[in-house]
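Note that this complex is displayed minus one protein chain, with the remaining chains in position.
Going by the order they are written in, the chains are A, B and C; count residues from 1 in each one.
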């Protein structure tokens, strides 16, 4: 914490601030400058509330210095974390592709798509059973029957599965049927849900909120880790900006920023980021090129018939094309396609 | 829904789109133009998915026309709704001020502040017992004991009380102790919570999400109304932008936009919008001047000691000053200070 | 400037940074903390480039402390500046209303509107002759003949006039015909234009850029003051955000922020901020209530016939209504309607 005094602050005002710092059991470090004085503060355990100082006489502004996250921080754990989802490692040098329909609609639709994404080379199957929809009148997902379909199809095609939980009730179901729990962008700061997910033993896929900074994303993950669950994969899926040519603005620099600050893996979702089919493959390539640890892509064999997010699903053939391009890209960032771990007999 | 064809679309492509529209049981209306053809669609019950058409040959873009909200819409209910909170009417020509501490800390602190805000003229008391904090290590509120304090203090000073619910568990408690349930910005799209609140008989204060459009705010309210609870008050509390001189950017035009589209009351929260004490009173005045139906303001008698959001709480004396200025402002927008309703003996 | 070291920085790395600081002729102030060391820097004349330090071994981040603006700063000149435009004072406790058509179209149209805005009580007449249009095919303004009309009408109705300059050529004309030079939002960082305007003796109305922070707005004004012209009035006119219910998002907190940091007057333009007629008067009231030093409003007697920005012009009767509401608002912020100064005979 650094307190910056105004140019005209009197010695008495500086003294007053220093007394106030001491009274709180902290240690002030005055830094006299040519134009003004600044006062560094040490001795605090956690963050100090800037408001404790910013309305004192002579204070111009208060600048926090320490970062508030701990367990997610690379300062605490320098090496990359690897999260294993149903035998598929994500992170480190393992690049994983999660693919599947936006929503589980029928067993047949899900199986058709699952076979296609598996044959294209994706390692993990996605499919929504609980859908957060802007309108209460839109299709809200099949619920538990959808999860059962997803699990059965996953077993059939031998892929681990991931699905979104919206609340504690759906979370109970998702952990029963799935290998990974997705917490969506709208729920990134649903702290009850994060805490509950933190008490489970299942990997969590945590998507960045549309208006969340990188620091807030890391703090949301910190909620999960603080409860004891260290298996968190982050996901950049676009932020809300004025730009109107895509649904959100994919912020690929966030991947680099997260990897610098945290040891957690981070993947990229170009489907929700763009909301437009023809932009998905180019931005998936860009996500791999920037150094992400994986991708999450929506695929549908008949997009025009999809019950949700039809505009952004790519065709199985487009996924296959993308998967064929990845081997040229991954070595540039020191990664290779994740291989399912063989469990000993 | 309007389908716009490319300049070079062939008659056959236009015909193909029209066939596709008919095959879906809808009615196409071709509009030949000088440069291109557009096709209007009618006969749909709800929204039609643009993806059904936008990848057909010759299609340039698909433009949705109808609005998706219904119950919240002024088209459905032209006259303003009035929501009554513990006897205090909000909306119509009634202007209500909700004031109190960010967090309930102690019975003494809450009572001191409650007396001050009541004597200043505020009609409803606020106080958080469940706090959504970015950091898992920050003060998270007193929980149920905090609600009990708030209720007791409310009875003592004869003010209805409002507090935030974060999840279904805290919602159960809030409805037990409070006259109004607050659903915060981070939970604006927590649809489970909205639905549950929609099944209650208590008024709901629904805050706009930091990245929510006006349409999304109205759709979130639609979730509550669709379950049968029509007592919803909206709250503009700032959106996230690049501007860095305030915590969020207060979007006062949203008040006018909401009032044009919807019959629901909308109030303004200048405390969370700015995050800075010296900006609260000027923006509270601006909120009243733009035509809001009320204000929500954080007040603390010793801001530097507050356990949360200390930087934005105003002093009781500042609230008193604001309340003295409101009578000059309210007539400009056809409003007057809300008077608690007298219940017959 | 404050250099924050990583938690694991070695004493040798700390020493290395301190040597580097000294080698640049500056003075390092180490601040040892519980977890990490920070190093304050003093002795610099102007800003120090963070890059000089941020890639040194052991450095986590570099935090600038001093503000870069000088002449516009309230630290340099604590009392409010008053800018006089053709005898009309803006700033201090003087509130001025600038009104008129978006574009000068004909002498008749301009005179009709000028008479209406004068009779409503506006003090300064606006009218564009050089229009910055997104499309090269849109109406670009009448040019010099438009300025001549504006001047003549101004003389006729005894109002000072303001018009926008787009480049040096139009600036030469605007200073010839007008009492105040407007520099528009798109040109806020056109530094050549700012410098040229700084060498003139005419008041400048400088509009905030759509993506400009408050600090950048103040720095743009600093360009004008640095050349010797201290007669600058700032204008908040909305910033670009994701919100889609208005053309831009009016950021009224910027008015308070500017007034805290700078002595320059600042007015509010609700017409460009909203782009919608029915939102102009409510936001004009809000601008007055927040404490702005004036308003700029587009008025047209036949909006549907206007050659530019027709959607946002209010009717003369709407302006009259607004002007009648201002006397109730201005005392709340210690202001009164500006009165033209009487020049001695």
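Points worth noting:
Heads up, the rule we're going with is that contacts are C-beta pairs under 8 Å (C-beta built on N, C-alpha and C of every residue); 3 or more make two chains touch, one makes a residue touch a chain.
Just so we're clear, the structure is a prediction, and the values are computed from it rather than from any experiment.
Partners of the chain left out, restricted to shown chains and counted across the full complex, are A, B, C. In the complete complex, the residue from C:26, C:52 or C:107 that touches the missing chain is C:52. The omitted chain makes contact with just one of the residues C:10, C:106, C:119 or C:192: C:192.
Here one chain is not drawn; of C:83, C:153, C:166 or C:297, the residue touching it is C:166. Of A:22, A:158, A:278 or A:336, it is A:278 that touches the chain left out of the display. With the whole complex as reference, residues 2, 4, 6-8, 29, 31-36, 38, 40, 42-45, 63, 65-66, 75, 240-242 of chain B touch the missing chain.
Residues 211, 213-215, 239, 241-246, 249-257, 260, 273-274, 278-279, 282-283, 285-291, 325, 328-329, 331-333 are the ones on chain A that touch the missing chain.
In the full complex, chain C touches the hidden chain at residues 46-47, 49-52, 54-55, 68-70, 132-138, 166-170, 186-187, 189-193, 195, 209-211, 216, 219, 222-223, 226, 239-240, 277, 303-304, 306, 310-311.
In this text, only the chains that are shown with their structure count from here on.
Taken as a contact graph, the chains are fully connected, with every chain touching every other chain. Using CA-based centroids throughout, the chain positioned farthest away from chain C is A.
Distance from each chain's C-alpha mean to the overall C-alpha mean is smallest for B.
The geometric centre of chain A is 27 Å away from that of chain B, both derived from CA atoms. One inter-chain figure worth recording: chain B and chain C are separated by 31 Å, centre to centre, where each centre is the mean of the chain's CA atoms. The set of chain B residues touching two or more other chains comprises 211, 239.
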